[in-house]
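The structure's right below; bear with me while I get my questions together.
The complex is shown incomplete by one protein chain, all other protein chains being positioned as in the whole.
Letters A, B and C mark the chains as written, and numbering starts fresh at 1 in each.
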Amino acid sequence: MNRLDRIAERLARQAARGISRRGLLARLGGLAAAASVPALPVARAQAQTPKQQPGEKGDPSSCDYWRYCAIDGFLCSCCGGSVSTCPPGTEPSPITWVGTCRNPVDGKDYVISYNDCCGKAACGRCICNRNEGDTPIYQPQGANDLNWCLGTQSGVVYNCSTAVVLGAAS
Amino acid sequence: MNRLDRIAERLARQAARGISRRGLLARLGGLAAAASVPALPVARAQAQTPKQQPGEKGDPSSCDYWRYCAIDGFLCSCCGGSVSTCPPGTEPSPITWVGTCRNPVDGKDYVISYNDCCGKAACGRCICNRNEGDTPIYQPQGANDLNWCLGTQSGVVYNCSTAVVLGAAS
Amino acid sequence: MPGLRPLTLVAALLLAGSATAQLVPEELVVESLPEKLPPHWVWVNDVAFFNMSDGRAYLIDADTGRFMGMVSGGYSHLKLGIDRRGDRFVVPGTYYSRGTRGERTDVLTFYATKNLEPGSEIILPPKKYSGLPFVGTSNLTDDGRFMIIYNFTPEQSVTVADLERKALVGEFETPGCALIYPVGPRRFMMQCGDGSMQLANLTADGRVTLGGVSKPLWDLDNPATERAVRISESRWMFFTFDSDVIVVDGSGDQPKVVEKWSLVGPKPDGWRLGGLQPSAYHAATGTLYAVMHQGGRETRKDPGQQVWVFDVRTRKKIRQIDLASPATSIAVSEDAKPLLYAAQFGVPSLHVYDALNGQKLRSIDQLGQTLTYIQPAPVGQ
Partner (left out) sequence: MPGLRPLTLVAALLLAGSATAQLVPEELVVESLPEKLPPHWVWVNDVAFFNMSDGRAYLIDADTGRFMGMVSGGYSHLKLGIDRRGDRFVVPGTYYSRGTRGERTDVLTFYATKNLEPGSEIILPPKKYSGLPFVGTSNLTDDGRFMIIYNFTPEQSVTVADLERKALVGEFETPGCALIYPVGPRRFMMQCGDGSMQLANLTADGRVTLGGVSKPLWDLDNPATERAVRISESRWMFFTFDSDVIVVDGSGDQPKVVEKWSLVGPKPDGWRLGGLQPSAYHAATGTLYAVMHQGGRETRKDPGQQVWVFDVRTRKKIRQIDLASPATSIAVSEDAKPLLYAAQFGVPSLHVYDALNGQKLRSIDQLGQTLTYIQPAPVGQ
């Protein structure tokens, strides 16, 4: 037994949860979705800005949280950010991959943008890998195995991942 | 419980072993010993060169090994080197700290030179920290909290530590 | 022969008689390695996902379980470009002037197996793909002359470096296509976003010219992944989300599907290929090794604890290996007494099995933090 076994155990548990609790959501329509991903504007938030909307429930620092259905990385909610904010001193990636996740509160599917926060080293907290509807890397618009920090000024160094609601999928 | 707890447990176990099995050996005479540390010549070894002398016993990949009484770091014996060889592609530190360890086979004390091997990142295997007779860092000749790669051409990046017999202490 | 001085001293000591022996002063030397990788040595990539600027690869002697050495790879380095002769390799890596920020430098670094010392460099356009290393993210031509690296910025292109001239050839755009699958001495295929594949040729001096493009080769609802395995000079075996096998040949005017079958048959019962490097091919015997588990499509990257062994000529499952622990990456040594290597992302161990009878032989522990791609020694050239 070795020092990172616990990570693997956690990853395995998370994967198991993903399997048992969630059906496979409809995959996004590839290139059309990519075209709709905006280059997100960047602003400043106070740390106490509400991080969830009224129409949703759950713990944004848990890998089980509904928005994370196609995420891969460290949750910004555990890293000084939130589902829709990057930690202080990091730079959000303007482009990224998107997924479609079902909000259990209203039963609707939403397009989620998994923007990476960049320019500091890996946060290392709340690692989370779920692959509901993600695509191979030759279809990058839905691919979570890529480092999406590539579009930032600060280069490709990856700190954590957000899960921003872009809108309803239907 | 977290991913590095096992490292801590191992460190704690090693520390406990050090306490129970070994008495405190006589400390080296400070500056005099420092003056005797040679700038070691560097040569090439084949991987099958014998790594122990006939007059000693034990497992050089174990932190319990007698030569490691004042070591701090990753054992080169687990990293592609041995007690007296650096892993391929690394550069030995020409200067270092020394300790005095008792060889259980002959009951004699030997001066051991803990040369670091440098220029590649931390090997990460067989971490071992024992502090029999080491000194504070303002007495550097016996201090194991320093990164001794500083004297190399390749800079201060630390890969692993050796434990070279310099001679009998008496 | 300064390296032999300890031996000489030991001999003198033996003559003196061990009863009165006192340990003699030693000389610190640096280990060297064989000129070529022995058949059962293997390189294992650790992207160090928690500390990515410190990526590295470890060299293991799988027969003894000994750790033989390592190379540092920088941020998000790709798999090693190991020459078929096994005597040298290049490492594609990215560095920043301030560790995790500042000016980015992408560089190809030359190493010789015998000493693992960083040698010459070729500076690359700072566009190298960053992400998990897959079989197609970078590849050498079979003769070791050119290194081809996939770029994603998100514009897609490839960089070619000439390892003989030790110089950059250039960067070449691709038409919305990704990854590099060599199918001949100067030819490779790419996977495109619409499910088609694109051919590309290298000129004698390494410049890329585009060749034929296929029609879409798979359904985008059940696409082939990028976790493929090469099964001959011109053929690659791809696997879809639902574990269908699609063999694509690149020797003609355009990439062509030459075989289509399923790992799991008409009644899959939930079984699925999964992992980061989920399959391996033993060319001499035409044997495919596939890491299998049960789960939905969203588990296609998850570890498996069974390795199904197929005869690719008959397309029949001929054996099954029950792994001692789950794996996300496997590889098989190329020799006639093949070893099966298995690792799981997040677990710092490489496990070694007899690939023929499935017996676990040994584990090598304390190997970094996040193992990805496993590269056995090339054999036979």
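What we mean here is this: a residue touches a chain if its C-beta (ideal position, glycine included) is under 8 Å from a C-beta of that chain, and two chains touch if they have at least 3 such contacts.
Here the structure is a predicted model, which means the values were calculated and not measured.
> In the whole complex, not just what's shown, which of C:A48, C:L140, C:A290 or C:A377 touches the removed chain?
Among C:A48, C:L140, C:A290 or C:A377, only C:A48 touches the chain that is not shown.
> Looking at the full complex, which residue from A:I71, A:V98, A:C126 or A:V156 touches the chain that isn't shown here?
Among A:I71, A:V98, A:C126 or A:V156, only A:C126 touches the chain that is not shown.
> Which chain A residues touch the hidden chain?
40-47, 49-50, 53-56, 78-82, 84-92, 103, 106, 108, 110, 113, 115, 117, 120-126, 159, 162, 164-168
> Taking the full complex into account, what residues of chain C touch the chain not shown?
Its contact residues with the unshown chain are 48, 50-54, 72, 74-75, 93, 95, 97-102, 105, 107, 109, 118, 368-369.
> Which residues does chain B use to touch the chain missing from this display?
Residues of chain B in contact with the hidden chain: 2-5, 7-8, 11-12, 15, 18-19, 22-24, 27, 30-31, 95, 119-122, 124, 127, 129-133, 135-140, 145-147, 149-151, 154-158.
One rule holds in what follows: only the chains that are shown with their structure count from here on.
> Roughly how far is chain A from chain B, going centre to centre by Cα mean, in whole Å?
About 45 Å, centre to centre.
> So the centre of each chain is just the mean of its C-alpha atoms; given that, what is the distance between chain A and chain C in Å?
Centres of chain A and chain C (C-alpha means) sit 28 Å apart.
> Measuring centre to centre with CA averages, how many angstrom lie between chain B and chain C?
34
> Tell me, which residues of chain C touch at least two other chains?
Expected reply: 366.
> Return the residues of chain A touching two or more other chains; collapse runs of consecutive numbers into ranges.
Counting only residues that touch two or more other chains, chain A contributes 2-5, 7.
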